[in-house]
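Mind looking over this structure? Questions follow.
Left out: one protein chain. Kept in place: all the others.
All chains are identified by letter, namely A and B, in their written order; residue positions are counted from 1 within each chain.
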Amino acid sequence: MALIEAVDIRKRYRSGEVEAQALNGVSLSVQAGAFTALAGPSGSGKTTLLNIIGTLDRPESGTLTVAGRDVLSLSAAERAAFRLSHIGFVFQAYNLIRVLTARENVAYVQQLQGVSAAERNAVADRLLAEVGLDGMGDRRPDQLSGGQQQRIAVARALATSPDIVLADEPTANLDSHTGESLMQLMQQLNETRGTTFLISSHDPLVLAHARQVVHLRDGLVQEDASA
Amino acid sequence: MFDLSIYLKLGWRNLWLHPLRTGLTVAALALGIAALTFLSAMNDGWLQQIRTNFALTMTGHLQIHASGFQQTLKLARHIKDPAQVMQALDGLAGIHSVTSRLRVSGLASVAGANAGALVYGVEADKERHLSRLAGFVTQGRWLLDSDDRAVVLGDGLADRLQVALGDKVVLMAALDNGDIASEVFRVRGLLHSGVLDIDDLAAVVPLGRAQQWLDMGQGVTDIVVRADDFEQVTGLVDQLRQRLHAGDGSQSAAADSSGYEVMSWSEIDPMAEQWSAFADAYTWIVLAVVILVVLAEVLNTMLMSMHERSREFGLMGALGVRDSQMFFMVIWETVILVSVGSVLGFMTGGWAVWHFGKVGIDLSQFAVAFSFMYMSPVIHPLLAFDSLLGILGAAILGAVVAGLFPAWKAARLDPAAAMREV
Partner (left out) sequence: MIFQLAWRNVLRNARRSLITIAAIAIGLAALLFLWGFNDGVHNSMMRNLQQAIIGSVQIHADGYFRHPKLSRDLPDVQRVEDLLIKLGVQQYTRRIRTFALAAGDDNSEGLVLLGVDPVREVRVTNLHTKVSRGRFVSPGDGNTCVLGATTARNLGLTLGDDLVLLAADRFGALAADRFTLVGIVESGEMGIDRGLVVVPLASLDAMLGMQGRMTDIIVQSPPDKLEALTAALKQGLNGQGDAHAYEILRWYDMYPMMKQWVDLENAFYYIFLGVVLLIVAAGVMNTVLMSTLERMHEFGIMLALGCGGWRLAALVGLESVLLGLAGSALGLVVGLSLVGIFHHLGIDLSSQMDSITRFYINPVIHPEIDTDHLLITLASVLLAALLASLVPAWRAARLQPVEAIHHV
C-alpha cells in the first residue's frame, strides 16, 4: 500500500472576493521512499494540498490515508501527535524559532516527544553534521544564511525519523547555487535514509531532482509522470 | 514526561526579543508593585503606631475593672479590694508594669468658668513607668508620690478654664450615693498629648487624695497592666479572666457587681481596630485598581508579542505542539514577565521601606489629623508579611488572568492560516 493515498480531495478557499487555491478533486498516491515534486504555478493549490496531507488542514470531502492511518478521522490532539511522530516539515521561510539556537531548534521536536536531553542533543549534533553544519549548533537563526537556515529546517524535519518530509517551496528564497546544494542534500538523505520526500515547487531546479513529478493546475492533477 | 525547561528558555528569550518593550512593561510593573509595597508598608507602619500610641498614651494593654464599670462608668462599680487583683497578677509572665487608677467624670471650675473634666486619680511614680502621661508634661511638673492636692491638667482644659501653674481649680464629681463632692486642687503641671480626649478633658490628681475626696476607702476603678509587647496581650487576658473568674466587659448593669471584667486595649476602645479595618479596605481598593492598570499593560504587551509571533506559533503547531502546550507556554511567558517586574518592584519598594523605616517620613503639616488618630507625624513604614503575600498573590494571579486571553488565542491559532500570513 502507498504511503500517501489521497482520493478526490476537495477544498475551497476564499481570499477576499477571489476564490483561490482550490482543490477540485485531487487524487494522489505516493509510495514509501519516493522523492516526489508537486509542481504548478502559484495559486494552483500546492500548499493547500501539502497542508492537508500534513494534517494541518482538512478537506471538505475525499479520503486520505497517510502511513496507514485514516488521518481525516483524527482529533486535533491526535493530529498533533501524528505530525510529531510521522511527518517532518520544511517551509518556504521562517522555519526556525528565532530565540532558539540551531541545536535547540533541531532538538525541539524530540523534546516534545520526551526524549532525554543528552540523547536529543546527540541526535541534533549528528543531524547538523549530516546537513553540513558541523560546529554551528550554538548559532542563532539570525546569525546564519538563508541556505543554512533551510538546512537546519531539513535537519529538524528528520530529527524524529518521520515516514515523510513535506517541503513547501524550500528553495523559493534561495539563490540557485544554494538551492541546488539544498536539493542535493535532500536527495542524498532520501537515498541514504529512505525517507520519503514530497516537495512542492515551481522551481525547475526542484523538478530536475525529483524522481516523480505531479503537476497541479486549477485544482486538478494534470498528469502523473515519472521522471 | 514532557520537559518544561525549553519553555523556560523560550519564554525568557522571547521576552528579550524587544528589550525596549519588555523593559517598559517590566518598569511599569515594577513601579506599580513598588508603589503598592510602599503604600502597604506605610499602612502597616501606621497601624502599628496607632496601636502602640493608643496603648501607651493612657489605656495600657489591658485593664481590670469591677464588672460593668467600663459601660456605666459608675463609681459604685469599683474594685473594693485591689490587693486581691494584685495577687492574681502575681507570677504572670510578660507583664511590664501595673498601676491602679480611679477614674470619674466631673466638672472643673474656677471663678467665672467651668468645663467638663475626666478626673484620673493615679499613683504618681508607677504611672510614670506605665504610661506616657508623665512625658507629655509641657509646663510645670508631673505629680510626686508626696503630692496631696496637686493636679496636672490637659492644656486644652487649662486653656478653657484660663488657669496657669499655681492657680486653684475646683473639681466636682458625684459620689456613689449621688451627692456631689468637690475638692480644691492646685495646678502643678500642664500636659499636651495630642489626643483630644486627654488634652481637653484630663485632670490628673494623686490617687490617695482622690480616694479620700470621693469617699472610696482603698477602692480603685481601674487596674492597668502594660505588657512587654502586644503578643502577650491575648494570653494575659485569658489567664486573668480564668484566675479572676472575670467577664470581658460586654455584660453591663445586669452583671454581678462583685465580679471583675478584664478588657484588652482593643475592647476598651475599638477605634484602632475599626480604623485598621477601614484602612485595609481602602488599601485593597487602591491595590485592585493599580493591579488592573498594570495588567492591562501586560495584556497589551502579550497581545502585541503574540501578534508578531503568530507565524512562529503556526510553525510550532505544524511541528506537533499541542494546543494545551501552546496555551501554557503563553501563560508561562506572562508569568515570567510579571515575576521579573514583581521582583524588581519588591526590591525597589522594599528598599524604600527599609530606608524610610530608618529615617521616617515627616508629615508634620498634617499633625492635628495624626494626633487625633494616635499617630505620630513621623511615619516609619513597616512591611507586614501578610501584606507582602497579598500583593504577590494578586500580581501572580493577575498575571495568569492577563495571560489567559493571549494564551487562548495562541491555542486556537490555525497553523495553516498562521503560516500563510506573511
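Basically, a contact is a pair of C-beta atoms (placed from the backbone, for glycine too) under 8 Å apart; a residue touches a chain by one contact, two chains touch by 3 or more.
For clarity, every value in this text was computed on a predicted model and none was experimentally measured.
Chemist: Considering the complete complex, which visible chains touch the unshown chain?
Modeler: Answer for the hidden chain's contacts among shown chains: B.
Chemist: Out of B:L8, B:V184 or B:A296, which residue would touch the omitted chain in the full complex?
Modeler: In the full complex, the listed residue that touches the missing chain is B:A296.
Chemist: Just to verify: which one of B:K80, B:K168, B:H245 or B:H307 makes contact with the chain not shown?
Modeler: Of these options, the touching residue for the absent chain is B:H307.
Chemist: Kindly state which of the options B:S109, B:Q239 or B:S339 is in contact with the chain not pictured.
Modeler: B:S109
Chemist: Could you tell which one of B:R160, B:R188 or B:H380 touches the chain left off the display?
Modeler: B:R160
Chemist: Per the definition of touch given earlier, which of B:L47, B:L102 or B:A117 contacts the omitted chain?
Modeler: B:A117
Chemist: Using the touch rule from the top, list residues of subunit B that touch the missing partner.
Modeler: Residue positions of subunit B that touch the missing chain: 18, 20-21, 24-25, 27-28, 31-32, 35, 39, 71-76, 104-107, 109, 111-118, 159-160, 162, 172-178, 180, 196, 201, 252-253, 271, 274-275, 277-278, 280-282, 285-286, 289-290, 292-294, 296-297, 300-301, 303-304, 307, 363, 365-373.
In this text, only the chains that are shown with their structure count from here on.
Chemist: Could you list, by residue number, the parts of subunit B that touch subunit A in their complex?
Modeler: The contact residues of subunit B facing subunit A are 1-3, 6, 9-10, 13-14, 17, 311-312, 315-325, 415-416, 419-420.
Chemist: Enumerate the contact residues on subunit A facing subunit B in the complex.
Modeler: 47, 51, 54, 56-57, 76-77, 80-85, 89, 91, 94-95, 97-100, 104, 108-109, 111-112, 114, 117, 156
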